[in-house]
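Attaching a single structure in structure tokens format; questions to follow.
Note that this complex is displayed minus one protein chain, with the remaining chains in position.
Naming follows writing order (A and B), and every chain is counted from residue 1.
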Amino acid sequence: MKKNNQNTIKTDTLAIEAKGLSKLFGVRRALDGLDLKLPQGAFLSIFGPNGAGKTTLLSILSTLARPTKGKAKVLGFDLNENSDDIRGQIGLISHRSMLYPDLTAEENLLFIARLYGLKDPKGRVDELLDAVELTLRRHDTVRTFSRGMTQRLSIARSLICDPKLIFLDEPYSGLDPHAVDILDGLIAQIRDGRSFVMVSHDLQKGFDLSTHVLMLAKGKEVLFSEKENLDFEAFAQQYRATVGMGVV
Amino acid sequence: MNENVKVGGILDQLANVALVLGLLLTTASFILTFTIVPVPQSNLNVVPADQPPAEIGGLYVTNALMFSQKIFYFHMPVAVISLGILFFTALFGIMFLIKRDHRWDLNAKVATEVSLVFILMTMATGEFWTAYEWNAWWVWEPRLTTYLILTLLVIGYFILRNAVDDPERRAVFASVFGILAFIDAVVSLLITRIIPSSRHPVITREGGLEPLMVMALVVCIFGMIFLAYGIYRTRIREQRLRIRLDTIKERLED
Partner (left out) sequence: MESKSGANEQVVEQANIAHSILKTPSTFSQYKALLAKDIRQEFRTREMLTSMGIYALLVLIIFGVAFSQMPSSYEIMPISGGLIWALIVFTSLLGLNRSFSHEKEEGSLQGILLVPLDRAVIFLSKATSNLLFLAIVELITIPLFYFFFLSSEIVADTLWLAVIPIIVGTVGIAGIGTLLATITMSTRGKDVLLAVLFIPLSYPLLFACVSATSAAIVGDSMMMSNYISSVALAAGYDVVMILVSWLLYDYVVSA
């Protein structure tokens, strides 16, 4: 892991550069003037109590929601003006599979590959089915899959455009141990050269994977730091204090 | 947010003036209508004054009922204005989609509320007229049907707003539906006039409005416009104060 980090922070461009990002829901501030700079190749774990703005931040950065105020660049492209350039280079792994239950594994992946306009959709799909160990089940409909298999296919789906920046929205929720292993393995394999942003409630896991840590409460930054400067115990202490503060 | 919820200022003061002026003018036209404006002798081209009652939509219409035409001085202005305000709903909707500023969404919502008031007044006055002149509370006459559809569109607008929790999404959906509703209202008016419904012919009035009639009508239209603006602006002010209060509450919680 350590070795990877040194290798991957090689470019000067930032994966994410946000300034004064705010999102209002009526009078409620889901996100309140957030600044963020994340180098390429980093793994950012976002922590915070419910309603702290974690998911809002993720949807804004993944172009699914627009900020009320503020500007952000993702992979060097402006979020408001060049969202299509960003979309071609990001992937989102969420706890929802984004798959069609009545299509087969192969059909699901081929559909999304064609939508992205891959040069060789079939080749790419074969490759990914292999990577998530679902080649044998490729002609079965997703409805017949177990939770873990669905999640694996969902990961393959998210990686189909070979994203440079991957968003993970509580990817571990509801996974069986085997699926957790596979997800861990996949993340480790694609780790090199890519940036990650993860929202997780699993403190230990999120901390272990990360190179950078961001803690949010009420839409504001409580802590942003490289992991090297942090001690897990002290961090966990602060997390508990923040969660306590965030209880509404 | 704060710059959007400014209360007071010249427009809010004008709102009070508009309300008073509107009430005065409407009352004036009301008095005019029932005092010096003459009763028309042949406002229905299908029933000349010297001929027996004609059958319209299975009902007999006579000149004895011409006094009921007085309601027209009230009915026509509210009908025109309700559609006019709906135009602003659509316009504010477009502005919101371009600017993404919730001030426009609030404007659109309040404009639609005012429009609903005027549409209901149109329906009520229209109903009185129908009941008196055709001796039936409801007929599927194209004008009436169009206004029923308009009422449903506006009520649908508010049901839609209530069915969405996320304010951003609510504003987008309401803006889009507001634009569609206005276009639909105009198309409905056109279509029901071009295609005659076989059961109930559209009754056309011929010109020949006397100067006094025109005057009463114009006074009423201006009165209604002032009233509409006064109500709109007062409601905006109330809503902005409410947003301000909510913001303060939210701050206090922190």
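Remarks
In this section, a contact is a pair of C-beta atoms (placed from the backbone, for glycine too) under 8 Å apart; a residue touches a chain by one contact, two chains touch by 3 or more.
All values reported here derive from a predicted model rather than from experimental measurement.
The residue from A:Ser45, A:Thr63 or A:Thr211 that touches the chain not shown here is A:Thr63. Although one chain is not drawn, its touching partners on chain B can still be listed: residues 97, 145, 149, 152-153, 155-156, 159-160, 163-165, 168-169, 172-173, 175-177, 179-181, 183-184, 187-188, 190-192, 194-198. On the side of chain A, touch with the chain left out of the figure occurs at residues 62-64, 83-85, 87-92, 94, 96-103, 107, 111-112, 114-120, 124, 127-128, 130-131, 133, 141, 157, 159, 161-162, 164, 181-182, 184-186, 188-190, 192-194.
Here is the rule we go by: only the chains that are shown with their structure count from here on.
Centroids of chain A and chain B (each the mean of its C-alpha atoms) stand 51 Å apart. Listing the residues of chain B that touch chain A in their complex gives 1, 100, 166-168, 243, 246-247, 249-250, 254. Taken in their complex, chain A has these residues touching chain B: 24-29, 65-66, 68, 218.
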